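One protein chain omitted, others in place.
The block that comes next holds chain A.
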């Protein structure tokens, strides 16, 4: 028996390449000369099956900048384990040289400077080139989309996801699972899925009324590739009606349902599956726990928490592959399946450096066609930024600081709340902010910027509730987002405490006074999951704010004091 570890190619495409480009040597030319498409895509085809995984694209058709988080705290059994390792620690863990392409693609630190050298990432026409290359080496490779595809941009919102459907269809996926897609509303989701030319999978998508599997979303699909009978089982985001507005898709229920997952694995094995792949939108830590409970899954292609890992993580006999977000990465997983079992694998997380990988002109044309009706609106410059604007991080990001500022000033509030979502590209210092950029970090179907009164006590309950969704030591009780962002409100959080005791020292920043549990405060926020929320769409609030500022700045955010990390 050959050990799987022996087959692990320490996969990050770019990590083998550089060596020469030292820290600080970030000239665009130097970077591009050191990096070629052939090097990025180099892969010794292995075994008899290839999987291609993309996930959490969030409607990013065009190349973007995307800064990975510097704060991503793991709790319980996942404390200090990937993906909860960031920055320089992450680079040391994987032997990534400072200033290298892998540093830029995979970790935080010196992001703005490295971005000048290495340029934008992603773009689905570049992703297409990578897929085409893999298919030229393995014509029957399976392309699997982990979901969060039909959400997250101006054009996606205005076409109700049709732009993404059209472009993804051009890439010819074999199967997909879901999360934000459902926020298009169940009528629209049903309409698209009924006409989808590939499998729409979710073993945990149930009919809410009868609590039985939903007909439109089969649990699995069989594929015969490389002489191997492969079962792909879908796992949609388990907490959709809780983390997103359930009233938009009341016919559906979700949940982790790991017992049902085990039933499905047993069922496909009984039908002769030699390889079982789970296409998951659970989030990484939930997938790790599930892999330890459900037996018989060979590969979990993991999405939702937007982690990009240069090597799969092994749990028992299962490998878990995390492929990043926003079109920034494609994972290729080659497998050797013999005598009904997976004997070895080779994996590569391919970063989509948009200046290095040539666009596929056929897909560029499809993308341009989707954007054409909106070009003028998309490209209008609203202002400039003199700071790096990014979102990722457990507690805050400069984009959300700016959005909170917009809510405080435009809606005349004492406190602002902004959801801890993980999508949304970054803006470099000195870059123009276009309307498209604003929509990239705000686009959703429940954008109303509400203004309401909340007591100090209720604010505390809200923060405790969200903190437990992030820091409950049992991954099955986590929802995979980040902490709600606060403007005008500071607090101390001890992540090791149980729910109800984590948040202390709530402070109204304007006065420096402690929040009074009995007093009411004027609170502005957006993305409420409650039906009937009223207010202007958040993108208008942010646009008005940026227009009024001209050039936006953000001051370092020190309002959250984190202990126990």
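Heads up, the rule we're going with is that contacts are C-beta pairs under 8 Å (C-beta built on N, C-alpha and C of every residue); 3 or more make two chains touch, one makes a residue touch a chain; residues count from 1.
The definition used in the following text is that contacts and distances are computed from a predicted model.
Visitor: According to its UniProt record, what is the protein name of the omitted chain, chosen from "Thiosulfate oxidation carrier protein SoxY", "Cytochrome c oxidase subunit 3", "ABC transporter ATP-binding protein" or "Iron complex transport system permease protein"?
Guide: "Thiosulfate oxidation carrier protein SoxY"
Visitor: In the full complex, which of A:47, A:101 or A:246 touches the chain missing from this view?
Guide: Residue touching the absent chain, from the options given: A:246.
Visitor: Quick one: which of A:350, A:466 or A:560 touches the chain that's been left out?
Guide: Going through A:350, A:466 or A:560 one by one, A:466 is the residue touching the chain not shown.
Visitor: Could you tell which one of A:170, A:216 or A:529 touches the chain left off the display?
Guide: Residue touching the absent chain, from the options given: A:529.
Visitor: Across the whole complex, list the residues on chain A that are touched by the chain not included here.
Guide: Where chain A meets the chain not shown: residues 179-180, 208, 211, 237-244, 246, 253-256, 259, 283, 304-306, 410-412, 419-423, 448, 450-454, 458, 461-462, 465-466, 468-469, 472, 474, 476-477, 479-482, 484, 499-500, 522, 527-530, 532-536, 544.
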